[in-house]
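Working notes, beginning with the structure itself.
Only one protein chain is missing; all other protein chains are in place.
Labels run A and B following the written order; every chain starts at residue 1.
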Amino acid sequence: MRVWHGRFVTAAIVSALIVSAGPRAFAAPDTSRTVTDEVGRKVTVPAEVKRIVTLAPNLTETIYALGLGDRLVGDTNFCDTPEAAKSKPHVGNPQNPNLEAIVALHPDLVLATTSINTLETADALKRLGIAVYTSDPQTVRGMLDSTSHVAEVIGAAQQGTELVGRMQQRLDALHARLSERPMVHVLFVVWLEPLQTIGQNTFIADALRWAGTESVLVSKQNWPHLSLEEVVRLQPDYIVFTEDHGGGVSTELADLRARPVWRDLDAVERGHVVNVSEEVVRPSPGLVDVIEQLARDVHPEAFAADEGRRSRGGTLYAQHEIDSVGAGLKPAPTCPAKELATCAR
Amino acid sequence: MRPLTPRRVAWICAALGVVLFVATVISLRMGAYPISITDIVKTLFSGAIGRWNDIPGEYRSIVFTIRLPRILLGILVGASLSTAGSGFQALLRNPLADPYVLGVSSGAALGAIISLIVAPHTPGAIQLAAFAGAAATTAAVYFLGRRGGQLDSGTLLLAGIVAASFLSAIIMFLMTTLSGRDLRGMAFWLMGDLGSTLPSNPLPWFEGLFLVFVLAAGAIYATSSDLNLILTGEQEARHLGVNVHRVKLVVYIAASVLTGLAVSVSGTIGYVGLLVPHLMRMMFGTDYRLLIPTSAIGGAILVVLADTLARTIVSPTELPVGAMTALAGAPVFIYLMRRRVR
Partner (left out) sequence: MNTVAGRGAASASPAIMAPGTSGVRLKVEQASYAYAATDRSAPKFTLGPTSFEAQQREIVAILGPNASGKSTLLTLLAGMARPLSGRIEVDGVEVSMLDTRTRAQRIALVQQESELLFPLRVWEYVLQGRYPYGKRLRFESEEDCLLAGNALAQVGADALRDRWMDQLSGGEKQRVILARALAQQPSLLLLDEPTQHLDIGGKVELLRRLRRLADESRYTVLVVTHELNLAAEFCDRIVLLHKGKCLRVGTPAEVYDRALLEEVFEAPLEVEMRANGRPRVILGGNH
């Protein structure tokens, strides 16, 4: 009985020591503050946010874009940009992260976003006593605002202002360049079979608009399916794929030229098939690059004067393959469908 | 001649109970966050006697907020599905019957998806709606499955299959018209997941669920002698004095309640309701007075182990429990089938 009692006391003392030496996440320092995140939840953030866990790729990119990559202690399996993010400890995938892994990293703050994370995750983390800040970027401008909010919350307000300022500048410049141009109608392909595209209220639609393009289908559903007949009727000027379809644009174009009905579309006949980085779906700083690149691809005339001066601004980035109608003044060579294999592009 | 005695039932259940306990301890031990068994025992003990402050904060979170509720839920769901499965196999006179064959899970899924459309972030809405869907489907299939005022196995099976396909079609329709965000919630239903449905104060909720389980499983157990007779022939059972009509109704309702319960909290976890009764039959015989309790405990063991694997095998990614039970279940099922066709 005494031995047992003694062991228990030891355990209590040891536990007390662990607690006192232990994770900051459970101590509430006097210098913490309460902020409201973008979905209206109150978050208690410590004054110094040194250990951050991100639950979405766009948030990871944001942290790196702010120059705070060394504060990132954990991210998801999907966080692949920049390269350094891949070697951070992973906590699972964004939809269903491993709670224990998050706890094990002792984060000061966890960043989540409505575009890919779930409410259940945020609730669960809250129950565990971990601070979660959720951003909710619905548009490109929203993304800029989010970025500055996040920067502020993690105590990097100055870097935030700079980053957002740069991005805003580029977007404004782009907007000015394209202001006289008519909108180009594109079919943004989310999935080829069954054919699925984007609705007008999606983030992607907003990004497209900044690039001077508009989805050829107007729909209130976010991910509407449409039939090939509709596409023929709508005759988009350009067809846009995201890069993770693999193979690059030349493959895409050849593929489409081999398909019946697709090969007779104006866009395919003229070779107006474009790839964009999969970043287009991410509300992250890299998006600005994507928007610029897309604008160049579909509004070559607006950039004719800059030919040869391809600047890649921003801090992050992927190479884009471009297959567009030449950067400028040469007329587009047409390629009869029958000679697709030999026709040079 | 060695008839079944209450003592034998108790011994076998105790042995299985020990296995369940071991499985629980293993499950408590495994996870991304390393805690030794000693620490787990200390944490549990301190929690049990109310000395919460003695437990390091993280241990408390990990053990009491993440792992233990999940295990308890797994036990509940596994026991419910297996008991329901054994009941349905008797009711439908079909060894291939599982708890979902009568459309209860599709009804629950439809309830869930409707609640996702209508009230996406109300806590507890999904579970309630799912249970309501399950209940409605149970009632509908009951009325469709009658013949001459009584539940007829063949008609019931047909009615259930029709209901399941019809409801699945509606679900497909709704899923293609929902926005992308809500679809993520639905994937959970189709795959089974023990991770996410707990309210902030889970204890009364668990107590309520266990109470429902005990009542429904108890109702089925009370008919186990009757079921033994019914399985040798309904007419014969009637002549021996079994109230076949009443027994079928009780089993139908109780097994549907158990299925609805399991599906509302964890989506559709497959194979448990089908396999565990067969495994228990192979090990302990077909007497329902033993089969029902052993199926319940066996189901709990299976789900706890499957869930432990699911959340640790490709850590930090978590697989859905339903995927684990299917991966393990399918080969076992094929093996069983081949044994029968001798």
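Rule of thumb we're sticking to: a contact is a pair of C-beta atoms (placed from the backbone, for glycine too) under 8 Å apart; a residue touches a chain by one contact, two chains touch by 3 or more.
Predicted model only: the values in this text are computed from it and were never measured.
By the touch rule given at the top, the unshown chain touches B in the complete complex. Of the candidate positions B:S27, B:S46, B:T138 or B:S224, contact with the hidden chain is made by B:S224.
Within the entire complex, the positions of chain B that touch the omitted partner chain are 1, 3-6, 93-95, 221-226, 228-229, 231-236, 238-243, 281, 286-287, 289.
Just so we're on the same page, only the chains that are shown with their structure count from here on.
Remark: chain A and chain B have CA centroids separated by 39 Å (rounded to whole angstrom). For chain A in complex with chain B, the residues that touch the partner chain are 11-12, 15-16, 18-19, 22-23, 26, 77, 90-93, 95-101, 103-104, 114, 118-121, 123-124, 127-129, 199, 202, 221-223, 225. Every residue of chain B that touches chain A in the complex is listed here, in rising order: 31-34, 42, 46, 51, 54-58, 61-62, 65-67, 121, 176-177, 179-181, 184-185, 193, 195-197, 200, 311, 315-318.
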